[in-house]
Every structure is written in structure tokens, then in C-alpha cells.
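Shown next, in C-alpha cells, is the structure this report addresses.
With one protein chain withheld, the remaining protein chains of the complex are depicted in position.
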Amino acid sequence: MLATLHPDLTLVFATSDKSVGEAVAPRLGLPASTLRFTSHDDGVKLSRGVDVVVLASSAEHAVKLAPVIAEHARVVDLSGAFRLDAAAYPTWYGFEHAAPSDLARAFYGLPELFGAPPKDTRIVANPGCYATAALLATAPLLADRLAEPGSVIIDGKSGISGAGRRAEERYSFVELAEEVRAYKVGTHAHTPEIARYLQRHARVADGPRVTFTPHLVPLRRGLVVTAYMTARSGATTESVRASLEKAYAQKPFVTVVGIEDVSAHAATGTPLAVVGACVTGDTIVSMCALDNLMKGAASQAMQNVNALLGLPEAAGLSTSARFAP
Amino acid sequence: MLATLHPDLTLVFATSDKSVGEAVAPRLGLPASTLRFTSHDDGVKLSRGVDVVVLASSAEHAVKLAPVIAEHARVVDLSGAFRLDAAAYPTWYGFEHAAPSDLARAFYGLPELFGAPPKDTRIVANPGCYATAALLATAPLLADRLAEPGSVIIDGKSGISGAGRRAEERYSFVELAEEVRAYKVGTHAHTPEIARYLQRHARVADGPRVTFTPHLVPLRRGLVVTAYMTARSGATTESVRASLEKAYAQKPFVTVVGIEDVSAHAATGTPLAVVGACVTGDTIVSMCALDNLMKGAASQAMQNVNALLGLPEAAGLSTSARFAP
Amino acid sequence: MLATLHPDLTLVFATSDKSVGEAVAPRLGLPASTLRFTSHDDGVKLSRGVDVVVLASSAEHAVKLAPVIAEHARVVDLSGAFRLDAAAYPTWYGFEHAAPSDLARAFYGLPELFGAPPKDTRIVANPGCYATAALLATAPLLADRLAEPGSVIIDGKSGISGAGRRAEERYSFVELAEEVRAYKVGTHAHTPEIARYLQRHARVADGPRVTFTPHLVPLRRGLVVTAYMTARSGATTESVRASLEKAYAQKPFVTVVGIEDVSAHAATGTPLAVVGACVTGDTIVSMCALDNLMKGAASQAMQNVNALLGLPEAAGLSTSARFAP
Partner (left out) sequence: MLATLHPDLTLVFATSDKSVGEAVAPRLGLPASTLRFTSHDDGVKLSRGVDVVVLASSAEHAVKLAPVIAEHARVVDLSGAFRLDAAAYPTWYGFEHAAPSDLARAFYGLPELFGAPPKDTRIVANPGCYATAALLATAPLLADRLAEPGSVIIDGKSGISGAGRRAEERYSFVELAEEVRAYKVGTHAHTPEIARYLQRHARVADGPRVTFTPHLVPLRRGLVVTAYMTARSGATTESVRASLEKAYAQKPFVTVVGIEDVSAHAATGTPLAVVGACVTGDTIVSMCALDNLMKGAASQAMQNVNALLGLPEAAGLSTSARFAP
């Protein structure tokens, strides 16, 4: 969808085995066009004629597809297939990684922390939605040595669309309205992703131990993480805010606010991550809100496409709130 | 569930082919008991030892089961299998009715309009949730000749649980939150049910033409109908209210209020139907709210069980609001 | 907000007595700008230097402000102050109209039914959100003589934002979640607005009698109307759909779909009205969904601004769905 709104991009094909032959435009809320969905197999062939392919499949498919496509086109992969060490895949994703050398060369596309990919990058791993929020809320505070590196606790609250359009009873309206519950406690695959990139960004020897507990709350979209770290001596609400403001001063898609202004409404419908932090007692509380479908997926992918093509980071992306009721 | 709270009843068995052997109590939110689900087939055998069986299957199953069970026990059937003329089933339910003589003897269990079943009743057809609301809002006004009998328009708004715990994408939270849409426009099986019992209660020669449009709105439970009829000369807001108050004066489960006080909150969690009406221009607007799981199903079934057993109508049912936030 | 996204417009001032001096951009979700809110009084002075003023005050204020501003600038008025006959104001708005000659010359800005305003128009009355939906759903069917003109019943379901950001207990989350209720039954000021413009568009001698019952349902934004009219002999689902398609064939902001595809989700976040109709028995059921903040207010105002300035109707407005979860 975002691609078609981008002044410098043309959407060449879109694949969906379920919808082969159906018009793409109405499904994505796009202006009328003649484009129709092709099969995933045809997509691989069509990828020979394009500059960038955005891949939104399961990790298990992506680990096979991305290396093939990457021979012809650069790939932005929205799955978790190129984010962790190869050794972590059996535990966290349930399969042996079949392309460890591609994995080793993949770039983790969180531009606010890791900048632009090297020129020869073939595969960009688009970060997980929760990992993006957790990393943006905590990495600068660890890097600036305001937080102890030992233990980072991430309490996540997300809307339902992160789970996709599921035809399952437990995602029905009756089950989820007026409900709050945790899921995948201690087992969510974003846990090692957060730990790995915290260690990389903050250059902490052992890496922090990350505890991550995602919760479902009755929203359609949007997520909020609340991170807890032990404050180092001297850390104050002012210094943690200053750390975040310095980190994101030149970043068009991260906004720093007071912690009680971090909210789903502040981010939903926009490509923004909204962060804020404070110190209470000897604990740093740091929050981040973002739209799981935007900064947690599609608009972050667009940032990565822009970077791969040498376009301005914000090309095709508006920071205007789309919803201002 | 309600049976176990009833001072004079004992729950003897509960069937569920999906849950054979599982404990009944936790699924229904009941006090601990040793009762476990049996298969539907075993249920038919067990029905030989009980006074009343409450049947909550599809209409297609009920039309076969109820006559068999009715040889030994009285039946309160929550499906639509015993509510219409036999001739109506192919059109509205998609099957030929296999037990037309049982159908002809079945009693329509809307006690506020049709009183108690005859002594020899074997099968009580528990009314549909929407039909209950539509009939309670309109029947007294037709019977009292305040409304023209020609055309009755029923606009329904219901929560999602009426549709059951569905494992379908279109019943997911993401599809239904922030959504309003109509469904089964002109084809909902409660349409002929409303028409038939309006004609029977109001003794109108030709019977009114009923237009019924149900809508899904983002509630977990509860429904509201707004009925529109042409006012006969002289009908006023006062006279339509008086008609409703007269009709329901001795009825513990129907409450008459001002039309703007008819609301889902007023009824949800209770065995009550809440009705109110007014005249505007030459149109009568009459509304009814009820909980589709209570007065639209379980608590109405309990009224019918009480009637079959000669117990007080309100035995086992409390009119105290269960939810008063 | 929409003005700043328009390629040919410049937002010169914005007034708010509550927020004088505060930055405009963050409140409206706009790109950074130096614009700050001025008082309403200063707004009147500043209006001397602009082409068009969009007025969003109460009807009682607008009836005084609009004629003063209209001496210098053209006015698009979002209130109800210039929509009815002068004689209707005491009954429906509670005041005598102080500017009947301006009222007589005002243009009712529903472009899909009434086209562009005459060149010398000073005041455009932007239609009410419910009136827009009701008129779009019914006017072509009356004009094409598919519906009897006698009685039009409009059952409306709207989200809460139509009522504004109210600091009232009855608009609190606790009161409105899981709730459905009617309000202003028989007394909503959009009732005579619907009747007046149905009569004007359909050239019906006496004008239809309109019964309008708005309901609150738990959405943040969006509304759906379900209209009921008596079908004239020969009207069919096909002919009513054809009538709507003919009426809106060249209209970029009205989409015709099957009646069960008319839904809040189809319209929310877009400048579109989505309409669909069918015939069931001898009744026409016709529905319209729109976003009360867009086609029901701001985007329709932008259509009217474009018309006043001779710009293309769709300038500054995108039909891409903004929200496609």
C-alpha cells in the first residue's frame, strides 16, 4: 500500500496464493489500477525484473525464498528469518536455518539505531514490531550507561492485528473484548532479538538478560511497551530524557515526549515511534508506542527500501497523523 | 448454568460431542460438581430419567431429536425447529420439516404474550432472541389497535455472541471492533417468526408484512430492536406507553421505560426485556433491549421449564442486575 | 487539517478561544508550522485577507458570524445555521433566525445531489453528517420513482465522536462501551434537513414524512444509516442498485456496493460515502456508511471549498483508504 503512495516507486507485482487473479487495489485500499495478485511462485520469477522485493511470509518460507530472490533483487524481509544467530533458530523458531551465510550477511534494518545498510546488502531483516519498540525505548539508555546492563524487563501490550486476521475462536470479538491476557510468556521469539541488538548497540560485554511478556489488549492495532531497568547511580528523569532526545534528534520517525504522553493514540496510523522515560526510585521506566502495522512493519520496511535505493529516508512517508479525532 | 442456581431443579446431564468426559462445572462457571459432559447420543438415553430436557442444537438436529426425547421427557427447544408452519421450513431453514405433527402441537414459549403451555405440551419452542424483542416491542400496540397492521419494520442491532463462538475471520476482533454492518438483509429466519406471532397475538386478518434488518455492532452481548409502525389516528406517546404498561403489568421480566432509557446496559446480564415507545409524526417508534443469552435464550428457557413443571415463573431467576458498574 | 494537505491552499489562520497562542500543528496532527490559534474575534478580522473561511461553531454563533465574514470572504459553514427554512429554526434549533436573507441565498453543499454552487454564492451550508448519509441513500430512489414518497424511515447508528469531545459522564467509556441506545428520538435537527432536501431533489409535491432515530453505538467514529421506504410496483434489487449507480457514476466520493458491504469499516478514515440498497417484500432497504469527521464534515467542506474556488472537486482529497488493517 505504502509503495503506491511513494513518488519514486512503482508497485510491479503482489503475490497471494489465496487471491491469484484478484485485483490488488481494493484489497489494499489503493487507487484503481490494473494490478492483480500473482502466485508466490510467479512472484519469484517476477522478482528478476525489479529493484527491491518486500517479503511478508512466514519465517520458514522466507528462509528459503529470500536467498533465491536475493540473487536478482534486494530483499526486505518482514519475517524473523534473518534476525538471529543461526544457532537460535531451532529454539525460537522451531527449524534449522538453511541459509546461514545469507543470514550472516543480512542487515538488521532499525535505522535509528544501526543507520543505513552497507552498499552491498542483499537482505535487510525488518525488525519485529515488539523488538522495534523495546529497542527504541531502552538501547540509548544502556549505551549511555544510565541503566545497569544486567536485566531488562519488557512488558508489552498490543492490539489484535499483530496476530493477523485469524480465523480462530480465541481471536474472536467475544473472546477479546473486555479481555487482557498474557501469551507466549518466556517464549516469544522477539526475546532473543531484543537481547541481541541491545548487546550490539550498547556494546555490553555479556548482553542484558531480557524478560519479555506480551499481553493482548482490546485494540485493533497499536502496541505499547513498558521497559524496566535498574538505574545507575546519578541517572535522573532529566538525564534519561536527554539521552533519548540526543539519540533521536535527527530521526524523523521517533518522537520523544513525557512518559505519560506515550500512548497508542499518539502513534496509531502514523510511521512514528513515540518514546518517553523517567526514573522512579532506583528504576528506569521507559515506554515506546508504535503502530504494529506501520513502524512495526510497513513504514519501517519503506524506510529500509528507501535506504537500499539511496532515496531520502522519509520519501513516501508522511508524519502527519492520519487519524486525529 | 441457570438450572444449577434453581432451588427446585437438579442438572442431571449435559451433552457435548466436542467435550465428552470433561467437567461441566468450570465451562459453565458453576460451583464444583462431579458432572461430566456426555455425548449427544448418550443424552438421548439419559433423557428417559428426567422431567425436562433443554435442547440447544441446530434446527436440523432438533427436528429429529426433539420428537424422540419428547416420548419420555418434555422438551424446551432453543432452535428454530418448532416455531414456524411446516411449509416455511424449506425457504427459511433450508430443509423439509420431518415432524409436522409434533410441530403442530408445539407451544411457542413467549409467556408474556401467550401465557403458560397447555398441560399436555411435550415440546416448547423457545423463541428466537430477535423475535422475542421484536414481538415484545410491537404486539401489544397492534393488539390495542394503536398501530396500523400493514407494515412493521424491525431494525436490529446486536452484539457478537448471538453469532456464537465462531472460529471465522469475519467474527474476529479486528473485523468487528469499530464496525457496524447489516447481515442477512431480508433473509433472516426470525422474519417469518415475528410475522406469524404478531398475527396470532394481535388477531390481524392478513398479518403484518415484516421487514427485518439485523446489524452487528461491537458488543459482546445484548441486542436492541427499533420497530417502526404507522400510528393509527389518535395514537399518542402516552397511549402507546399505557398499552405497553397494561400488557406487562404483571410480568416480572418485562420492564417499561421511556424510549431513550431502552438500552443494552439496562438489560445485559439480566433476564429482563426493557421496552419503551413513542409517537413521532404519524410513526410509532418502539424499542426493546434484552440480553440475547438470557431473555433471548437461557432465562426464557427457564421461564418455560418453570411453566412446564408448574413452578413459579420466576423460580431460579433473579431480576437484580448482575452487572451494575 | 485537510487544508494543509491541499496542494493549492494555504491555511492562513485558525481560531480557538480556549487555545489562543497555542501551536496549531500538533493539535491537528499537521507538519510543523509557526501558525498559532487566534481568538474567534481576531478570526473575523483576519477573514478580510482570505478567500474562504471554514466556520465550525454552534449554529447560534454561525448565524451571526457568517453574514459578517461573508462581506469579505466566502464561507463554508459546518453548523446547521443555513440549512433550513427560517420558520423551522425556533422548533429545531431553539432560536429565531437573525439573517433570513443570507439564509435564503445560502447554497446547500451536497455536491453529489445539488452540483456546484452558483458563482455569486457567499455562504455554503455544509450538510449534517446524518443528513448527508440519509440523503445519499434515498434521494436517487425517490427521484427515479422507485420508492413511494409518503414515508421515509431513517435508522441511524453512529460512533461517539459525532457528539464531540465531551466532558460528560454519559459520554464516558464506562457508559458507552457495550452499549446501544437511541437519543433525540423524533427531535434531532437533521430530520427536517433530510425532508427538505429530499423534497427539493426528488421534486415531490408534498415532501416525504421523515422519521429519524439516531442511535449511539460503541465506535470512535463512523456512522451507518439504514433507510426504509415503500417500494413502488416493479422496483427490484437490480433497479434500485442501477438507480444508485447512475446517480453516482461520475462522483468520486460515493461508492455503490451490495447492501451487506455497506459498513463503517468501508468508509472510516476516507472521504467516501458507501451506499447500497435492495428490495425485500415491498420495502426498499437502502444503506449509507460514512465517516462523520470526513464526508460528514471536513472532507465534504473541502469539496465545497474546491467548488467555490473553481478547483477540481477532488483536489487535496485522496480516496485511498487511510486505514487498511
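Note that the chains are named A, B and C in the order they appear, and that numbering of residues resets to 1 at the start of each chain.
Note that in this section a residue touches a chain if its C-beta (ideal position, glycine included) is under 8 Å from a C-beta of that chain, and two chains touch if they have at least 3 such contacts.
As the structure is a computational prediction, the values presented were derived from the model and not from experiment.
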{"item": "From B:Arg220, B:Arg241 or B:Lys295, residue that would touch the chain that is not displayed", "value": "B:Arg220"}
{"item": "Residue of A:Thr15, A:Thr138 or A:Thr226 touching the missing chain in the full complex", "value": "A:Thr226"}
{"item": "Absent chain, residues of subunit A that touch it", "value": "151, 153, 155, 157, 159, 174-175, 178-183, 185-186, 209, 211, 213, 215, 217-224, 226, 228, 230, 259-265, 268, 278, 280-283, 285, 287, 289, 325"}
{"item": "Residues of subunit C in contact with the chain not shown", "value": "160-161, 165-169, 171-178, 218-221"}
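Going forward, only the chains that are shown with their structure count from here on.
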{"item": "Most extensive contact between chains (C-beta pair count)", "value": "B-C"}
{"item": "Centroid distance [mean C-alpha coordinates] between subunit B and subunit A, Å", "value": "48"}
{"item": "Chain centre separation (subunit B, subunit C; CA means) in Å", "value": "38"}
{"item": "Per-residue overlap in subunit B, given as positions that touch at least 2 other chains", "value": "174-175, 178, 218-221"}
